[in-house]
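Yeah, one chain of the complex is gone here, protein chain that is, but the others are all in their spots.
Note that the chains take the letters A, B and C in the order they are written out, and that residue 1 is the start of every chain.
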Amino acid sequence: MNDKNSQKIVDVIKNFARKHSLFVLAYGTGCGAIEIPATMTSRYDAERFGIRGAATPRQADVLLITGYLSTKTLKRVIRTYEQMQDPKYVIGFGSCTINGGMYWDSYNTIKLLDMYLPVDIYINGCMPRPEAVIEGFIGLQKLIAAGKAEGAKKYKENLDWYRANQKKVIKNWVMPDYNW
Amino acid sequence: MNSLVIMLLIYFAGAILVYAANKFSAVLRDVIVVLAGLLPVALFFSIPAFEAFQFRIAGFDLFWDLGSLAYIFEALVVVVGAASLVYAISYMKGKKNLGYFYMNFFLSLGSMTGILMSQDLISFFIFWEIMTWSSYFIVVFNGYKTNKIGLTYIFFSALGAYAMLTAIVMINTQTGSTMWNDFFIAFAGMSSHYQLLISILFIFGFGVKAAMMPLHIWAADAYSHSPMAYTATFSGVLSKMGVYGLALVMIKLALVSNHFVFSQVIAWLGAVTAALATIYALIQKDIRKLLAYSSVAQLGYIITGIAVGTAMSFMAGIYLAVLHGLFKAALFMVAGAVEKQAGTTDMHKLRALIRKMPLTFITAMVAIIALAGIPPLGGFVGKWMLYESLIGSNHYFLVIVIFFSSTAAFLYAYRFLYGIFLGQEEEEFAHVKEAPLMMLIPMLFFTVLLIVTGTFPGIILGPVANAMNHGMGFRGVQWEMSVLTNVYGDSIHLSVISTIVVVVFIVFALFLILKGRKGTRYVTTKDIANSGEPVRPEDNYHFALDFYKPFERAMAPLYRFKMSEIYGNISDGLVSFFQFTRRLYSGNGQTYVYYVLLFIVILLVFSNQLINR
Amino acid sequence: MMGDIWMTLLGVLVTTLLAFVTGMFYMGASRKITARVQNRVGPPIYQNFLDLIKLQAKDTAIHHGWMQLLGPAFLMVSAVGSLMFIPVLNKGLFFENFTADGDIIFLLYLMVFGSLGMALGAGQTGNPNSAIGVTRGLTQMVGFEIPWVMAIVALILQYHTTNIAEILEAQHRSGVWSMFANPYAFIAALLAAFGMFRYSPFDIVGAPAELASGPVSENGGKFLGTMMSSHAVFAFVKLVLYVDLFMGGADNLVELVIKTFGLYLIPLTYGMVNPRYRTEQAVRYFYGWPTLFGIIAILYAVFY
Partner (left out) sequence: MELHKEKQLLETLQGVFQLKSGEIKRRHRIEVEVEKKDVVPLLLFVKEKLGYKHLSHISCVDWIEEGRFELIYMPWSHQEQILIMVKVSIPRDAAEMENIDMIWRQANTYQRELREMFGIEFPGFVGDYDFILEDWEDIPPMRRDFDTEAYVKDHYFERPGREDAKDVRTEIAKRSGEQIPDFAKKYSR
């Protein structure tokens, strides 16, 4: 297995499996959570791409941020993300995660999700329809297959930068360390 | 000198010496405790055969000999007794009145030996009384709170003893002898009234100690409130004296083969005891109480096995009796270790001791696996034989009741392990350390013993089969070291089963641990997936309250049935009845005339039937 | 002698592999069928293999103690161990493994071994959801074991043997499958199977929206993967046991697949159209009609 070529083959298999088996932790923030049932059920049927829900962060691969994040929720989302096991991906969902959306001047919601968590792919729209959601997932699958969905790695490498941003909005930082 | 007498003497001399030594030095006392506990073990297992011993005192012939069935129970007495004594040294450290405690401990061990070797009814009864009183004194050892519990215990025990005494007097008037053997021989020739009365009285007397269904209400409290070091012996061995007596009465008097109703009633009582005690065990919040109810339930299986009385079910009953002595002693020792180290036995307070007391956990786990009857450990062997024998002897509904209770036993088994050792860690128990070595040694000894007897049940089955063939009246009982065969001729091979279970377990455990070890690190149990909310230090999400609420809801009708309430009603009824009878004596001459008239009228009304008879 | 050991090992490997692959495909098929019933396309039938590879390739960076590490191993013991004592095909057609060394009462106990070990692993994680799920699962088990045992007792009384291979033989000798020879026992066992397979309405144990998947809520990656494979093996074990006990076994693998899959469809389709029972409702359900059928089955076996 130390051979470079066989490692490459293993990587291809792994990435293929990862691509087609995405367990989504739908952290239902904001208004976007209502689009998820539609995406998962009969009409749009995300399960045909291997996308299914996961109940806890320990089992999940994809963290779906479905809309605006208040600072209070952000703390929990960061904790949830850190509890997920590698490899893990983040999807920012809706314009609120991209630039604040209609909450651009709210005193209590963050505007740019990628300053706090490494977002692999954004789905824009307010709200994005299920077609757009599935399109986003397929985009993520392409990234995974190409081995480019490396948000977790980025997060690990630039942890100090992310922490500084996170601590800027979360004053009382009492959380277990992230060290894996 | 006779080796039986020596063993008896060691115990009784130990009782006196330890009481005397306590006045001088604690170390001397402990040395005597260990010596007098371990010496009988050495003696017992080094002597191949015991001689009989006969003497005459105050006009009665006393005859002591260790029968082949009694041999098994005696082995249990010396082994569990010695282990409990070793355990007690560490467990009872720092308590007062230890001389008194050890004296009673030795007295009850000695009296149990005496019971098992008595071949005559007189010494049997005397030893029985010593056993009852010495155990009573330890039940009330923990202070005045236990007085009421002790009272219930001694009240039922006294009732049983009087029943037994009545039976003994009746036997003496009928046969003119006080020997068990004469009684067994003469029983067949007695009139049916005497047969019925004597058997009922004996079963009542032994049923109290064996915690049989309507007579069990003392058991749960008495087991849970005496010091755990003694409860290991109390529940593990002392209750087996009742089982021993029941086995003698049921099998030797041929109650099973000749009196179908008897064996059915007792078997069903045993099964109902098992079922009800099990569902009560799983709603207890105190681990000692849980184990106490579980003891009652296990005794229910044993009684059923003996009462059904086929060769295999009897064997299962005795095997379970021995095994119950081993694993329940281990479990009570675990409870004692937890009580000693963590300071409480309340499952609502205890949390996650597994990392603090790993060896205790292993003992508890092995003993619980044995208790729950999960292969490859010993409890499974007993349960298997019990089921096969019940099905084979057409007790098909009995087997369902027993199976219900044994499945429900998984619930309290899990509750026991989870309640003490698993769940979320708590600051309050951060200081807890592993139990001291003197407590661990007996516990680990039982662990090893349970594993060995599970794979090679022949170690116990051999003597049992021997006892059944020589002395219990069964013929041609077969046994093998690790093969069990049922009445249909199908067999299971325990060594193969153990090998498969162990090998598969090791393969996957290695797969998971070796592969995971590299990248895996330990995090505290507070670091859980909890919707992202970090568990604060002052929070604890341990789940202990209303553990089996769904089960309680589903079984609500069964929980309404409480034997102690029935006894309460009886006593209330008696009080009001006596008040009523008091009112009959009105002191007025007219009323008495009315009573006489009423009596005559009743006589006239029923005279026809009376005279025609 | 040496050859025997190698043969035994080969048998163990082949049987386990067969059970694993079949079970995985059945689980995939169940997802596909559920999807078609809900008018969806559904995942491909090999989806579970992809899930498994992904889970095994996932990091498992943390654990809550050694009992959690061992939990899935207990499950595997239960699944693979039971498989070793069940004849996959009729006598002489497939590896015998250890079918002569165990019997059905023993299997009853070995089959609960895993859930209890898993429960210990779940308990150590410290997640309250895990423990709540475990208590629900155990309570439900007390429910469905009773009709299941009644059915088995009825079979034992009918055929006067406790060995599974012998029961198979007896069915062949009489020429009647026991599901026809004692239909009540089959009905009782089938109703008990609903609880055993834990499809809805009896899926309260791992209710994802309510308990965060219950006992497995702290387990991801390799733990979850191992559990998934053990579930696959275990599903196969249960199905083959039912086929052996009630449908006269199978003569070849195709027949086996047809029979087991047909059997598998029953709890699956029953679950698709049913909501979820609460725990005590589930227990009461099992103590209702299934137990009644069990009693009838025993009486039928005794008096017929």
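Here is the rule we use: a residue touches a chain if its C-beta (ideal position, glycine included) is under 8 Å from a C-beta of that chain, and two chains touch if they have at least 3 such contacts.
The structure presented is a predicted model; accordingly, all values stated were derived computationally and were not measured.
Engineer: For the chain omitted from this view, which of the shown chains does it touch?
Structural biologist: A
Engineer: Of the listed residues A:Lys8, A:Arg43, A:Lys148 or A:Lys168, which contacts the missing chain in the full complex?
Structural biologist: For the chain that is not drawn, the touching residue is A:Lys168.
Engineer: With the missing chain put back, one of A:Lys8, A:Arg43 or A:Lys72 would touch it. Which one?
Structural biologist: A:Lys72
Engineer: If I consider the whole complex, including the chain that's not displayed, which of A:Gly100, A:Gly125, A:Gly139 or A:Pro176 touches that chain?
Structural biologist: Hidden-chain contact among the options goes to A:Gly100.
Engineer: On chain A, where is the contact patch with the chain that was removed from view?
Structural biologist: Residues in contact with the chain left out: 70-72, 75, 98-100, 104-108, 110-112, 115, 165, 168-172.
Quick note on the criterion: only the chains that are shown with their structure count from here on.
Engineer: Edges wherever two chains touch, nodes for the chains themselves; is that graph a line, a ring, a star, complete, or other here?
Structural biologist: Contact pattern: complete, every chain touching every other.
Engineer: Measuring between mean CA coordinates, which chain is farthest from chain B?
Structural biologist: That would be chain A.
Engineer: Give the chain pair that accounts for the most C-beta pairs in contact.
Structural biologist: B-C
Engineer: So how far apart, in whole Å, are chain A and chain B when each is placed at the average of its C-alpha atoms?
Structural biologist: 58
Engineer: Hey, how far is the Cα centre of chain B from the one of chain C, in Å?
Structural biologist: Centre separation, chain B to chain C: 35 Å.
Engineer: For chain B, what residues touch not just one other chain but two or more?
Structural biologist: Only 519, 521, 523, 527, 529 qualify.
Engineer: I need the residues of chain C touching at least two other chains; which ones are they?
Structural biologist: 59-62, 212, 217-218
Engineer: For chain A, which residues are in contact with chain C within the complex?
Structural biologist: My answer: residues 13-14, 16-18, 20-21, 41-42, 45, 47-50, 52-56, 58-61, 85-87, 180.
Engineer: Going by the contact rule at the top, pick out the chain B residues touching chain A in the complex.
Structural biologist: 519, 521, 523, 527, 529, 531-534, 536
Engineer: Could you pull out which chain C residues touch chain B in their complex?
Structural biologist: For chain C paired with chain B, touching residues are 59-67, 69-70, 72-74, 76-77, 80-81, 84, 98, 100-103, 105-106, 109-110, 112-113, 116, 119-120, 123-128, 131-132, 134-136, 138-139, 141-143, 145-146, 149-150, 153, 156-157, 160-163, 166, 212, 217-218, 222-223, 226, 278-280, 283-284, 287, 294, 298, 302.
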